[in-house]
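A protein chain is absent from this complex, but the other protein chains hold their places.
In order of appearance the chains are A, B, C and D, and numbering begins at 1 in each one.
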Amino acid sequence: MARIGVFVCHCGSNIAGTVNIAQVMAAAQTMPLVTFVADNKYSCSEIGQTAIREAILKQKLERVVIAACSPQMHEATFRKTVAQAGLNPYLLEIANIREHCSWVHSNDKAAATKKAIELVKMAVAKVARHEALFTKEIGLTKKALVIGGGISGIQAALDMANAGYPVILVEREPTIGGRMAQLDKTFPTLDCSSCILTPKMVEVAQHPNITLLTYAEVKSVRGFVGNFEVEILQRARKVDASKCTSCGICWQKCPEKIPAEFNLGLGPRAAIYTPFPQAVPNIPSIDLAHCRYIKYQEFVARGEEGKKPPQCRICERLCPPQAIDWEQSDQVLVEKVGAIVVATGYQTFDHTRYGEFGAGRYPDVITGIQLERLLSASGPTEGEVVRPSDGTHPKTVVFVSCVGSRDERMGRAYCSNVCCMYMAKQAILLKEHDPEVQSYIFYIDIRAGGKGYEEFIRRAQEEARAIYLRGRISHIYQDGKKLIVRGEDSLLGRPVEIAADLVVLATGIEPSAGAKELAQSLNISYDAHGFMVEAHPKLRPVESRTEGIFLAGTAIAPNDIPGCVAQGSAAAVKALAVLSRPSLVSDPMVAIVDPLRCTGCFACQRACAFNAIDSQVTRDGKTIAVVNESLCKGCGLCVSACRGVAMNLKGFSQQQLLAEVNALWR
Amino acid sequence: MALDYQPKIVGFLCNWCSYAGADMAGTSRLTYPPNIRIIRVPCSGRVDATLVTKCFQQGADAVLVAGCHPGECHYSEGNYHARRRFTVLRELLSFLGIEKDRLRLEWVSAAEGKKFSQLVSEFSAEIAHLGPRKDNGKAAGGSL
Amino acid sequence: MNQAIRDKAKELLASGAVSCVIGYDVGSDGINARPFFAYTEEEADGLAFDQTCTHNLVKYLIDRAGKATAIVVKPCDARALTVLINEKQVKREEVFIIGAVCHGIIESTWGQKGSDLQGRCQTCTQHTPLVYDLLVGEPMAEPTPKAPLDHRAATLANMSVAERAAFWAEQFQRCLRCNACRQVCPGCYCAECFVDQLDPEWVGIRIDLPEKWLWNTIRAFHLAGRCVGCDECQRVCPVNIPLGLLNHKLEEEVATLFDFRPGVKADVPAPLETFKKDEKLGIGE
Amino acid sequence: MTIPDVIRPPLSRPLLIFIEAHSGQPVSRCNQCGKCTAGCPAAWAMDLTPRQVMRALQLGLDNDVLASSAIWLCLSCQICSVRCPLEIDVAKVMHSLRHRTQEDKTHPGDKNIARFHGVFRGIIHRYGRIYELGLAGLNNMVSRRPWAHLKLFPAMLRKGKLPMRPSRIKATAEVKNIFQKVAALEERFSTPSELTKGDR
Partner (left out) sequence: MAGRTYAYYPGCALHGTAREYDVSARLVCQTLNVKLQEIKDWSCCGASSAASLSPLLGIALPAHNLKLAAAMELPITTPCAMCSYRLKTAAHELKDEATARQVSEVLGSAVGPEVTVEPLLQVLSEDLSFPIRKPLTGLKVACYYGCLLVRPKSVLQFDDEENPQTMDRLITALGAEAIDWGLKTECCGAGLPLARPDLVHRLAYRIISLAQRLGADCIATACPMCQSNLDIHQKEIEAEHGEKLGLPIFYFTQLLGLALGFTPRELYLHKHLTNPLPLLRAKGLG
């Protein structure tokens, strides 16, 4: 019979402050098969681990229960500990008496102690049914996929490519660059955004290790760490990239003009276009929804009566290298990669949901990003800040913070992190553009926690003479040419009204459209807002809970450029740690078939989402199920589908779970 | 019903969402009644109907199965299977004389520590209110 | 009808298309039918079909895997056969199905022929088999569905939880753990039934109520979405536990929740082997 | 006028607890963003702005709150409630505070407005409907400003906007009965506000 050792952790006072350790130890002594009980001040400390190792050797322990914090915290640590003492690492069970006990029952010590004893009892009963499990080595594809070509994705791709690994960078838009490409300057240094971004974009395009797929989307992901299979939809540009010389004649001559998304509708673009002059790649795309020839084709295809729309095809006729290719169609590419970095970025909150700010019907109420485009020398006004309504220069500008942030009514309880800083930046830039501008910044709290940030706010206040008013805006309405902005100066406790020429809404950050759907196909978790969830908010901030998939940038949470770049590099390092291994170790906690019990009904196969159940014919001619261990992810769905318990899950076997249930009543 | 009646609830929590959600409740020091005993499983879909029925046979006052929200299962589909399985099992148990409310399937994400603690508090109160099992605790009469 | 069965059986045996025809002959009391295996043309003359053919024979096919067999099935048996085919216990191509139009089975005892139809047959809506290679008898129009005859179903539904618990305690208390219900059930073909397993030991060996309760509960659950309602389990129960009540309850739930009737369609997964993403089941919402 | 003392927040905050329970509104959640006050049409006339009322409640300055004109100047226009980013129904809090002053009687309320409401209620009690000329006259008398609004009266009378006689209803007894029963119910429960969750 197995000799079981039980180690009860005090975790300082985290556990011992609530749970009576002595009572737990005394109870453990009486549990079946337990031959040794000890306590530890901190089991996870080196001293604690050494004590466990020594006890295993001295007491000839064959199985170990550690009653401590959640297995999510230290199961991996303690598996190593017992392995160092010569035990199979899977002959360990953790009783979670901290997160599930002492921390949640601090108000009732007796009940907490009683519960801790039962949790240990369950763990002892379970560990008695543990079996030694052994890992296997599997191969991997030494190539990475980066989803999203904003600054985070660019950084991750460059870091991995520079480390010598091939990278596929997939971007949904026709160009990489992301949101950063839309910004004029960056805080707190006031570097020109495109001046620091463009060289990186070009480096991506020219890097021999990077395959850049723009105007493309990840459709599905299958497989597991080291061996992902990705389907990528490459949308048709209708322009042959191998012929195009980016001369620009097509987009200059295209007669169809529509509001440019890149400029948030503040200027026009053609139906064949590159989003901005420094786009990478600088190959234009034909916007199918607006191209006249495409509309003509659709009209003809519908076989409608009436006057046919013009055929146009001006771009095709004028293109010197004849790069327009109407036959080009969407293509699905299949790629194998070993690691994935998700950097899908953000979009800004739709401020038209605020009726009290005019719901979008006042032209001179604009968003922060729109002001960036007005400030930018490459923007629609070539850097001249003018009112969209009448083209005049605004003198009184009001900034409204927290539009779609810290607002539970809008379902956005969180702070968007960057708005305080970009409002200060824009106030400074406005003053630089026109010394007569007076900025008023309505804020709730000024959040300026970064390096040099607080100083930057002072610069806005002192140099740019921005007036900061503490209070949220309640109402904006048009009074002739002026916009009346009603707020409270909550420091004086009096209502404030400002007649503004321009109102800038600091719209908050939310995950890009489609991020949730992508997360679903990647099988990674996301929160209620659609931000990706980290494996651990503090200790594993750029890993998803799915092995081999890493996260960077505003896909995780609102963040500023230095934060995104750091995360891009961090995610790259984490991915490189996978790619640089000679082989991967498989998780041994997978399903297993008992061939004597299997009747070959294949309920398991019908339930399995991973195609991990194959069939095999036994020597006596029976067809039964068999588990493909490299595809099995260990969910155990097949186990519950099997009425005859022919299917079992190593590590969470029917015997183990039943032992836990039974222990509760023994 | 005695005032000190303390129901015993078995909770099967999926490792990826709900178990982590329960951890989050702990990390956030959100207290809840000590009636629940948590069993870690990889997925709510792993929870066998026999295992749950066994809990009731042994005398559990209630069973909670918690997994990732629909669409967020770490294994894509396990929670959908759990949803069907426990819908049917609940009907069967109710037909056999165990109130439907005693078997709950809930979705708790890794971030929903608060939801978990509220859930356990509510569930414990609800079961305490329901009182001991009508079949005298041990399934269908225990020592009959 | 008998002649049609015999002729076909002989033809199949003679040609070597099958090596055995499973059907019924007249039992030793000269009244009630019993299962009959015809291996030769001569034996095929003993085949008969009448309103005493209560047995569901399809379970015999599992042991004849790999050997071509013909079988006589009633409409309910045919549905059970479809379940077995879906669950890969029987290969369709190995079976020649002689489907018999059934006017209901008569409640009778040994040596004595009764006059009333069995309960399940009184509310039956499937008198013609859904699957067959040869149909014997004249197909008939199906009646509109009727509520189950066993009034206890309705009574139970209206009872309080405590009353239901008491009712079933009284029923299960009688269980002898003889497993006859399992042996006769076409859906119970596990190599080692969970109740017999020692590792894991789901059900203890004590013959007391909790163990009987667990066995009967899980037996019913394992048949959810698979049971075709042939009621053979109830017929063979030596202590008259109304197992049909449990089975029908689940049959009804599966029909309302998932719009599913077991054994009606080939090549579809049982409802508990599949799911729909957006279904609302009133749980986990 | 007394010189304001330093704030010494009390350890118990009975009014906060009462108002949160009575109005069902999480006053403690308020993070003082000021949006309520920013949109409030009457904030400029208040001694404490709506935001400050919430703050004083949070700090336990119960007397300041109950004595403030804000709770009577609130027009119940609901702008604060529908725009509050934390979804606190501020107008409901104001209502609850008004009810509170009616119960503990130590704070009679804003002399003009509370009296006006009282006169208004009296007229309904008497006639079943509002008798505007009577309301105006009575209000002037009660508020000891007999000549208030006098300039308006001639024009309004000329336009027939102020009928000389009240529009009486037959079932005045029924209306009186409602008043009586409400009063009786309020008597029965020591704190009338617990009768209903408060008015929106």
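Definition applied: a contact is a pair of C-beta atoms (placed from the backbone, for glycine too) under 8 Å apart; a residue touches a chain by one contact, two chains touch by 3 or more.
Not measured: the values here are computed from a predicted model.
One chain is not displayed; in the complete assembly it touches the shown chains A, D. Within the set A:108, A:203, A:335 or A:356, the residue that contacts the chain not displayed is A:356.
Touching the chain that is not shown, out of A:212, A:446, A:476 or A:506: A:476 (per the contact rule at the top).
Contact between chain D and the unshown chain involves residues 41-42, 44-45, 73, 75-79, 81-82, 89, 95, 98-99, 102, 112-113, 115-118, 120-121, 124, 128-132, 135-136, 139, 143, 148-149, 151-152, 155-156, 159-163, 167, 169-171, 174-175, 177-179, 181-182, 185-186, 192-193, 195-200. Residues of chain A in contact with the chain left out of this view: 355-356, 358-359, 361, 475-480, 484.
As a working rule, only the chains that are shown with their structure count from here on.
Centre-to-centre separation of chain A and chain B, using mean CA positions: 31 Å. For this pair, chain C with chain D, the centres built from the Cα atoms lie 74 Å apart. A straight line joining the Cα centres of chain A and chain C is 52 Å long.
In chain A, 607, 641, 654, 658 are the positions where the chain touches two or more neighbouring chains simultaneously. In chain B, 49, 54, 71, 77, 81, 85 are the positions where the chain touches two or more neighbouring chains simultaneously.
In the complex of the two chains, the chain C residues touching chain B come out as 156, 160-169, 172-173, 194, 202, 208-210, 212-214, 217-218, 220-221, 224-225, 246, 249-250, 253-254, 257-258, 271-272, 274-277, 279, 281-284.
Interface residues of chain A, counted against chain C in their complex, comprise 596-603, 606-607, 621, 623, 641, 643-646, 653-655, 658. Against chain D, in their complex, chain A makes its touches with residues 356, 402, 406-410, 444, 470-475, 486-488, 490, 493-496.
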